[in-house]
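Please find one structure pasted underneath; my questions will follow.
All protein chains but one are shown at their positions in the complex.
Here is chain A:
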Amino acid sequence: MPALRIENLKKSYGTVPVLKGINLAVENGDVVAVIGRSGSGKSTMLRCINGLEPFQEGSIVVAGHRLDQSRANLRDLRKEVGMVFQSYNLFPHLSVAENIMLAPRVVKGLPRDQRELLVRDVLSRVGLAEKASAYPDELSGGQQQRVAIARSLAMKPKVMLFDEVTSALDPELTGEVLKTIAELAEAGMTMVLVTHEMGFARRVATRTVFMHEGKIWEEGPSAQIFAHPATPELRSFIATDLK
């Protein structure tokens, strides 16, 4: 069974169609980069996958949970599907450790001693072991984003979704976050990441999906997508990015 299967997903805001029949299958361990112009529906698709946005037609099966228009059992799905946002969205009133522990504690009832181990484990995976007691406003953007990744990892997700997680960062801070994500990919995490970092998509993603006007316009192994784009839309998209 694939980690994620999207079938004929359609969504509109009011009368404006935004996703016009998306089909996508992601296998376990796949790293899928989603690229495309602004407004092509990348974020919307990602937000549909963990139920943040309702949709009108089609179905999504992710980490063994089926999601349809009824939106039942969303919480069970979210326990196994992590999401990292462009704007980090850390909880400013909680320390790094508390940010990480909150969901394992209140959603899964993890006991205290295990929570502490968990915090140490996920923080070391994002290279921030020494920051457990810091507050979000004491960290750089890159560090905050890595804490957000650690917070998501603490739920031990089967699939992780990343929505332009480096777009709010200065160029010199982008690298450290991309490195963290690349390490997760190497460790076998199944991921779907919306990104504007073409070089990164090419290097780290096993597959790349190009979205255009609410559809998956072209997809395939990353090497092929970037070296031999089949459609004029993708060719011009890659060309504008190189400039």
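Methods note: contacts are C-beta pairs under 8 Å (C-beta built on N, C-alpha and C of every residue); 3 or more make two chains touch, one makes a residue touch a chain; residues count from 1.
Methods note: contacts and distances are computed from a predicted model.
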Practice task
For the chain that's not shown, choose its UniProt protein name out of "Fe-S cluster assembly protein SufB", "Tryptophan synthase alpha chain", "Fumarate reductase iron-sulfur subunit" or "Amino acid ABC transporter permease".
Solution key: "Amino acid ABC transporter permease"
Problem - Contact with the hidden chain (one of A:G36, A:G82 or A:G214) - result: A:G82
Fill in the blank from the handout: Filtering A:I35, A:L139 or A:M155 for touch with the omitted chain leaves A:M155
Problem - Identified contact with the non-displayed chain, of A:G29, A:P92 or A:G199 - result: A:P92
Practice task
Mind listing the chain A residues that contact the chain we can't see here?
Solution key: 50, 52, 75-76, 78-79, 82-83, 85, 87, 89-93, 95, 102-103, 106-107, 135, 137, 151-152, 155
